[in-house]
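Every protein chain of the complex appears in place save one, which is left out.
This part shows chain A:
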Amino acid sequence: MSVDVEQAPAALAALPARRPGGPYRLARSTWTVPVLVFLGFFFVIPLGANIWRSLATGDALTQGAFVFYGKLLGDAYYAGILYETFKVGVIATALSLVLGYPVAYFMVRHAGRWNGVIVFLLIAPLLTSIIMRTFGWRVLLARRGPVTMLLHDWGLIARPTNLADDPVAVYVALVHVLVPFMVLSISAVLQQVDVRLEESSRVLGAGPLATFFRITLPLSLDGVATGCILVFVVTNGSFLTMLLLGGGKVTTLSLLIYQQFNVAQDTGFAAAMGNLLLFVALACLALQARFLRRQGIRP
């Protein structure tokens, strides 16, 4: 078979456009089978069994399938814990947003060459264990700890007490763990906001505050929503902070699961609590996916 040299350039030009069946694919679709089998067996079945367990074991057999969920939502004590879980989530999210937004704004608009340093300091705590950070707050917020003494010297607290066993410690530690996620979520979106929009607003006579609330903030809402949902979901799932700080005064759903497991061993009820927690997490993420799709961003 001979190739006509004259026609070669034309043939080459046509080549990239001719990809029968789309681009070359190294991987066959069967390559997904092992991981699907693994996750099917060790992820889907256990979670499914957990749902079954919450509906058809122990009291659920004798008193109706939804007895555990009824107890969780109807009993005043457990309803109080659900309310507490929601409250802690909302407060931690709001604090992270208010404290984190200015940092994200500074990183994008002012930090310049310091940006790398800020990102490093934000990410560095993620390399430390959650126990280390919680322990750190116990040291700083102890009765004779530096923060407590400082607040006392400034007259903000009447007499030094162990702040680590005060509910405020839970919020401090939660915000400390979660605010980096908020800052990075917001700064990622803020980077896409054209600074000229803000400049135009200023040139046209709007003050800095009006510019922020009418231009910058609305344009960065994507990042705010992503950050808030992330922080809220992670707060719902964390129990170590509440276990080691706050003196046992902040009891949330996750902490209750931990305690139920360690003490009561009521498997059906523990499973029901876990499912509720899972349901809330999935609902939040569905909300986020919907939000991102509306913005035309592929998650």
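Keep in mind that, in the parts below, a residue touches a chain if its C-beta (ideal position, glycine included) is under 8 Å from a C-beta of that chain, and two chains touch if they have at least 3 such contacts; residues count from 1.
Basically, contacts and distances are computed from a predicted model.
The subunit not displayed here is recorded in UniProt as "Inner membrane ABC transporter permease protein YdcV", chosen from "Archease", "NADH:ubiquinone oxidoreductase subunit M", "Inner membrane ABC transporter permease protein YdcV" or "Fe-S cluster assembly ATP-binding protein". Across A:I157, A:L221 or A:L285, the single residue that touches the chain missing here is A:L285.
Interface note for the absent chain: among A:I130, A:V168 or A:A206, the touching residue is A:I130.
Listed for chain A, the residues touching the missing chain in the whole complex are 22-32, 34-36, 38-39, 42-43, 45-47, 49-50, 53, 99, 102-103, 105-107, 110-111, 118, 121-122, 124-133, 135-140, 142, 144-146, 173, 176, 179-180, 196, 208, 233, 236-240, 244, 254, 257-258, 261, 267, 270-271, 274-275, 277-278, 281-282, 285.
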